[in-house]
Structures are given as C-alpha cells and as structure tokens.
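A single protein chain has been omitted; all remaining protein chains appear in their positions.
Showing subunit A:
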Amino acid sequence: MKVLVCVKQTFDTEAKIELKDGKISDAGINLIINPYDEVAVEGAIQLKEKGIASEVVVVSAGSDKAMDAIRTALAMGADRGILIKQDTGADEYARAVAIAEVIRSEDPNLVLAGHVAADDGSSQVPTRIAEILGWPHINVITSLEIADGKVRCSSEADGGSQVTEVKLPAVISCQVSWNEPRYPSMKGIMQAKKKPVATVDAVAVENKTRIIEYFLPQAKQAGVKVEGEPEECAAKLADFIKNTAKIEVKA
C-alpha cells in the first residue's frame, strides 16, 4: 500500500510575526515542518514499520524553502519526496488543485495530512483535496486502523469522539494527539540527502480568494488599577463600569 503525506513548511510556532509592506515578513524566521503534518508523517512511517504501507511519499507545495520540510520527513523515514513549485501567494483552492493533480498521478491508497497548518490555520486543504478527487474524507483523527481495503478512524467530536469507517482510497487529516513524532536519527539525516525528491510545477489555476489586509492583534493595554479603602474602590469600580466601560446595568 502506498501512503502519500502532505506537508507544509510553516513558521516556527514561537516565531515573532511582523508585517512589512502589508505582508507577513519571513526575515529571520525559523521555518519548521507544520507540527500537525509531522504527526501525519509519523503515522505513515508507523504504517510502514507495521508492514501495512510499502512506500511513504511526502508532498509539499510551495517555494524552494519547502524542500526543508520534505527533507525533514525523509530524515524521519519517508521514502521519497515531491516538491510542487508554486507561488507563495497561492490560496487553499490553488494549493488543493495542485496537490490533487500530483495525487492523481501518484495514485496512492491513502493520503494523510495534518488537519490544520500552524501558520494560517485555515484547515481547508485536505478537505478540498478529497472533494476534488471525490474521495472519502475523515477529519481530525486521533487513531487509525486499516483492514480489508477500509480505514477506520477515531476523531474528535464536540465533547467526545466518533469512530468512522470509509473505503480506501481516502484522505485523512489528523490531530496532534494521534502520535508522538520521532526525532530524525543521525543516520536518517545522513540518508535523507540520498533519497529522491522530484520537483514539478503546479498546475496553473487562479486563486479563488484574495487577502485584502493583514493586521496584527492589538497590543494588550495596561489594566486600570483601583486603589484605596474597600468602599472607595467599590465606588470607583461602579463609576468605571457605568461611565467608562458604559456597561448598562439592568435591575
């Protein structure tokens, strides 16, 4: 069975986001493999270790920098990579179209991905891919089993969990709690360079969305400190609520 894993290169989750000329600046930012995708890679490698998967292919769409994410996945134990060269301004639709095109030609039995990217958090690409391919899709999974051409997953549901089974091929997106991704080993890192990575151009499609503006969350304002005797404080607070915060108090 062939497993294809979609990975995205994202900002380090501790990176300080800054805007430059109305765009998010990546100057001096540490790029990492999206932590959710790292879990998907780990899941795929475990399927291979269990003898269920025979090949693990990692796919990333983006600039040359996305090669790092692919190499990390190869160092963890994936077999080969495909870099889809695509403009960094591509939206979720264009990304999904490009990746689905590669999936069609690779023809895997299972597609895995993180359910969300730690940077833009849009949670759209795996679902869109499933839609384009017309494949079944299970989202935010926390466990996965494969038997008789089917995949059965537990996934998070509001306040609980649900078990879903679909036929393969399918697109599955995972939650971070599915597993604990391994560190790439020293040998894994040395071997990663020798593993094949193909580079393809993305199919040209127009974005369906346009980002109008980026802005940073407002800096937290310092709080107001009320000092004095309890009665004084209570009076000041009541005044603040009524006159400054303008909260209407209904009897």
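To be clear about the criterion, a residue touches a chain if its C-beta (ideal position, glycine included) is under 8 Å from a C-beta of that chain, and two chains touch if they have at least 3 such contacts; residues count from 1.
Here is the rule we go by: contacts and distances are computed from a predicted model.
Chemist: For the chain omitted from this view, which of "Nitric oxide reductase, NorC subunit apoprotein", "Butyryl-CoA dehydrogenase", "NADH-quinone oxidoreductase subunit N" or "SoxAX cytochrome complex subunit A" is its UniProt protein name?
Modeler: When "Nitric oxide reductase, NorC subunit apoprotein", "Butyryl-CoA dehydrogenase", "NADH-quinone oxidoreductase subunit N" or "SoxAX cytochrome complex subunit A" are compared with UniProt, the left-out chain turns out to be "Butyryl-CoA dehydrogenase".
Chemist: Give the residue, chosen from A:I17, A:A157 or A:M190, that touches the chain omitted from the document.
Modeler: Selected residue, touching the omitted chain: A:M190.
Chemist: Could you tell me which of A:T72, A:N109 or A:Q124 touches the chain that is not displayed?
Modeler: Final answer for the missing-chain contact: A:T72.
Chemist: Which subunit A residues would touch the chain omitted from the figure, given the whole complex?
Modeler: That gives, for subunit A, the contact residues 71-72, 75, 183-190, 192-193.
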